[in-house]
Structures are given as structure tokens and as C-alpha cells.
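Only one protein chain is missing from this complex, and each of the others stays in its spot.
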Amino acid sequence: MNNPASAFHFTEFPGFEIAQKLIESGIFYKNSPRYDLHKGRGKRLGCIFLNPSLRTRISTQIAAENLGMESIVLNMDKEAWALEMEDGTLMNGNTVEHIKDAGGVLGSYFDFLAIRSFPTLSDKEADMNDKVLNKFIAATGKPIISLESALRHPLQSLADQITIQQHLPQGRKPKVVLTWAPHIKSLPHAVANSFAEWTLGMKHDLTITHPEGYELDEKFTEGASIEYDQSKALEDADFVYVKNWSSFRNYGKTPPVRDNWMLKESSLSQAKNAKVMHCLPVRRNLVLSDEILDGPRSLVQEQAANRVFSAQAVLSHMLDLTTGQK
Amino acid sequence: MNNPASAFHFTEFPGFEIAQKLIESGIFYKNSPRYDLHKGRGKRLGCIFLNPSLRTRISTQIAAENLGMESIVLNMDKEAWALEMEDGTLMNGNTVEHIKDAGGVLGSYFDFLAIRSFPTLSDKEADMNDKVLNKFIAATGKPIISLESALRHPLQSLADQITIQQHLPQGRKPKVVLTWAPHIKSLPHAVANSFAEWTLGMKHDLTITHPEGYELDEKFTEGASIEYDQSKALEDADFVYVKNWSSFRNYGKTPPVRDNWMLKESSLSQAKNAKVMHCLPVRRNLVLSDEILDGPRSLVQEQAANRVFSAQAVLSHMLDLTTGQK
Partner (left out) sequence: MNNPASAFHFTEFPGFEIAQKLIESGIFYKNSPRYDLHKGRGKRLGCIFLNPSLRTRISTQIAAENLGMESIVLNMDKEAWALEMEDGTLMNGNTVEHIKDAGGVLGSYFDFLAIRSFPTLSDKEADMNDKVLNKFIAATGKPIISLESALRHPLQSLADQITIQQHLPQGRKPKVVLTWAPHIKSLPHAVANSFAEWTLGMKHDLTITHPEGYELDEKFTEGASIEYDQSKALEDADFVYVKNWSSFRNYGKTPPVRDNWMLKESSLSQAKNAKVMHCLPVRRNLVLSDEILDGPRSLVQEQAANRVFSAQAVLSHMLDLTTGQK
């Protein structure tokens, strides 16, 4: 919403004040999901998926329904045509339609568009420029909501902040820790980037812990403490966000890690009140242990439930902006 | 609905009285599909498919619409993430999300959930325990409708009983025959199990005929006559339900069958008024002959049409239960 190109996109942290308003709005809708049942009447949201999705897909549709908006979902890769992202290319390969053309058409069909597009994890420059998202924004000419892009996952981060807000310790600033976790695949940085951006943006203390070589892009972590010793990082944590990501420096690679970084109950011996967060899907007993996921520390289900209200707050805000209310 | 875990699930035969009520309700909605157009307003149904579906998919959506409910369809395997079903496992393989986590999230998003999940046909114990369905029930904490599980297909069976009810012979009990038919693949037992369970539950006479080695699980057939001679079984039949299934004893296998069990017009020489039923999809001229499917004996299209009203009766009943009406 503070996107330079437009006041209307929701693709990154929107600044402290708007974020605070969105968190409050999300909590409001959590209590009264159908309060604004007619607010979006006659408005149409297109949800375009270039990658799989469960929570994002369903929560966005529900959020739209709760506001009386129509939504249509398109699995671009499976139901429509393979998209070309390069400008000026001779399209004699596997791609059938240019994003300029498809995006333009979608822009004419919908009032708002939402798009999910994962990074390549091989073309660092393209990913760092959030190429697909930005080409989509340029092509559609309509307010865009990111359903996770190469760089960020802002609807997840807003849901995470709503969750943190509802579990704040009394009378002091919370200690928030973002910890790397093991995985068998090379995963994107988007959730970690976005969580750092929002947590710092909301003026919480943030410690990030990960093996050497797994430093995130400093653009997102400036202001956080980086601590390579996981057990030290976890001391007295109030919130522990667990997430795997691949190397940023050695882009998309997964350099070997000696220690076992999986978060288990014993990792939290010095953080007895710590709540544990994860965006899901999570590979159990690889990323996070059963005991934590099924125990009282876990906020994981609550985060997922808050995805509806995160999306609803954003859609509602965008409706306000387009109709001139504030 | 008589499920031990909850009064709200629809996963098996719900007992004579409720079944009778559902049959009547289905017939009522068949005559007045939009009578209760606002009954489900504000309620949301999630339809989760782990396998393909045509009739079940569409009829359930229409039934929900007819009651004013919102419904959202998710092709779990194609649009979301591959699910892990085993507890306690280290998820370092092909599955991305545990059913506990995905089920919990879906439970938080929807008022009712419906799920389709075919059997493995290789892990007999898992299938006999209806493992996926029951894990889904446990994870979601919401009222569940089976859209066909390893063991049963109750919405199909209710539609079948609605169909039988509307074609009952005058003044006498009908003779119902369930006959095995050939196929080229190893097929589940769910439709046959469920048809037997409901037909017997509705106190109809049921004869089951199949080649030796193709006995169904006795749990579903107790009270039926088993007759290995198809032509003898078909004598004086009023309703002939045709269906292939694989061996239960030699689980999921398809031991060779000498005779041609395909039902054709000549098979019914001693059953001149017999109506023929099948749940669809049907492989023509393998399972059932063109002459029967395209002739006056066939109730197949009527069964499929009744799927809407079967689902509508069940959804309506579940709405009654959740709002405390009866």
C-alpha cells in the first residue's frame, strides 16, 4: 500500500500506521467476520495461482465472501496457459502467452487481483526484483494483493502479527526469535523476509538465528540481532518463528549444516513461556517436532486461522481506498 | 450421524429412522429444490477431493447452493499439498503436510467439511479402519460428510434408496439384487458395501451374487443371501444393482473369473420388471451393456440426478442438528 507505483497494492510492509490499523481490523473481523457482509458487493477479485496453495487459496476466498465480494480462482499453470515473462523474446518455445497480454486481460476482468508466484531460486536477480509480481502489477493496472511472491508473503506476515498481538506478554516488549530449521529441499526466503520486515516494522525486538551461510538479505533484517548460536538466541524468547530457507548468498543452494537445528521441546529449556509459530505446511519431525506442534506452545493453528482475517482486513482496506473512504 | 464420535458426521448408514427421514427429505427437495434457499445462509462447506469426481463434486455444490450455503472446492492433491497420513513419522519424503495440520486448518475455515478419499486397495488394515476419513474427522473437529471413503459411499447409497423408494412395487416387498460385474481394474468396495448396508438397513430383501473369491466384508452383508449363480440370483428381481469390486479376502486382487458376468438383457429373462442401477461412471459393454443402459430398465440417470437431493437432505439435516432444530 506504500508501494511506490500505486497507493493500492498490498505486496510488502505498508508502514507502521497502516500495519497497525490492519492488525486491529483483522482482530475486529475475527470477532465479527460478517460485519461488513455487503461492503464489497459488486466488486470482483481474481485469485491467480502459479503455484500450489491451501491456506492462502481458501482464506482469501473466504475473506472475499465475508465482504460480499465475488472471487474467481484460476490455476494459471494447470487451467490456462504457460506464461512468458521475458520482454522482447521470440515466443517459439514452451510458453504460450505473455504476461503482458494475460495480465492486461485479467486487469480488465477484475477490480482487484491477487497473485501467487514463487521465486526461481536460480535467477537471483529476477527474484530480487520480484520480477513476476512486478510484471503482473505493470500488466494489470489494477490493485494487486500478493499471495506470496519471490520476496515476500505479506498476508502471512499480517496474520503472524495479528497472532503476536493477541499473545503479547503483559507490561514489556516481547522477544521475538526467527530460527532457521532443517529441510530436504531448497526453499524460498519469502516467509522469513516478510516476517522480519513486519516484526521490525512493528518495532518488536527481533533476533534471527541460523547456521553460517544462511544469512538473509540484509534489506529485510536490518535492525535485527543475528545470532549463530541457536540455544543462545532462544533464551527468554516469547515468540519463536521456525522456518527453513535456502542460502541467499550462495543463492538457492543448501550448504551442509552440522548441528540439528530442528526445534524441539528441549531447545526451549531457557524459554519456558515461548510460543512457537510456523506458517505451514510444515514437515513434522524434520522442521518441528510433534511434541511442539501438538503441545501448548504452538500458535500454528491460530496463525492459519488468522489468515482469513488478515486477508479480510486487507481487502476491506483496499475497498476503502478505491471508494475514497479511509 | 450415528457415528460414535459425534452426532453430526455423515459417513455411514445412520439408522433406520434417520435414513427414512433423509429419504423423505430428499424426495421433498426433488420436488422443491429451492424451498430452503436461505436455510444455510452464512454457513460454509469445504469440499476436499483427494480423488477425481464428477457427480459427487457437482451435486454437492448444487445442494449447498440450493440451501444458500457457501461452498468451496479444493483438489487437495492438485491444488494444495501432498498429505502425510502416518503419525510420528519423520517427514523427509514426498509428503509435504500432515493431515493433522491441514485438517485442523480446514476445520477452522469451514462449518462443515466433506471429503473424498479412495482406499489404497493394498493396505487392508488401513482401508478397513477407514484411516484417511477418520484422521480427517479427528483433525478437523467439524461435522464431516463422506464423499466416498475407503469403506463406504453413503451419499450415493442415500440417492440409491431415494431411487428405489420412488420405484417400489405395489403391495409387496421388493427383491433387491446386488450383482458383481467385470472390470479391467482393481476397484474399491465402497459402493457395494454401502449399498448392502443401506438396503439391509432399510429392511429390504437383498441377494448378493458374485464369483467365488469376491465375497464382500461380512460386516456389510450380514442378513443378505449370497448366491454364486448369477442367473438364479436375478430371478424375479425388482432392482438389480450392478457393480464391480475387487477381492476382499485376497485384498485388492482380481482373481480370474471364468463366466461372463456382464449384465445384459438376456440375463434378465426371468426378471421381466427388473430395474437396473449403477452408480456411474460405468464402462459400457464391459460392466453393463448398451441395451440396458439405453433401455427402459435403466435407473442410472435417475440415481445420478438424485445425488443432488441426497446431498441436500444430508446438508439440511446437519444444519438442523447444528442449530438445535430437529
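Descriptive notes on the structure:
Order as written gives the chain letters A and B; numbering starts at 1 within each chain.
Following the convention adopted for this analysis, contacts are C-beta pairs under 8 Å (C-beta built on N, C-alpha and C of every residue); 3 or more make two chains touch, one makes a residue touch a chain.
Worth saying up front: this structure is predicted, and the values here are computed from it rather than measured.
Summary of contacts with the chain left out: across B:Leu90, B:Leu168 or B:Leu280, the touching residue is B:Leu280.
Residue positions on chain A in contact with the hidden chain: 42, 44, 46, 70, 72, 74, 76, 78-81, 84, 87-92, 95-98, 100-102, 104-106, 108-109, in rising order. Where chain B meets the omitted chain, the residues involved are 34, 49, 52-55, 57-59, 61-62, 65, 75, 78, 184, 280-286, 290, 293-294, 300-301, 304-305, 308.
FYI, only the chains that are shown with their structure count from here on.
A turn of 120° superposes the CA atoms of chain A on those of chain B, with the angle given to the nearest 5. Taking each chain's centre as the average of its CA atoms, chain A and chain B sit 39 Å apart.
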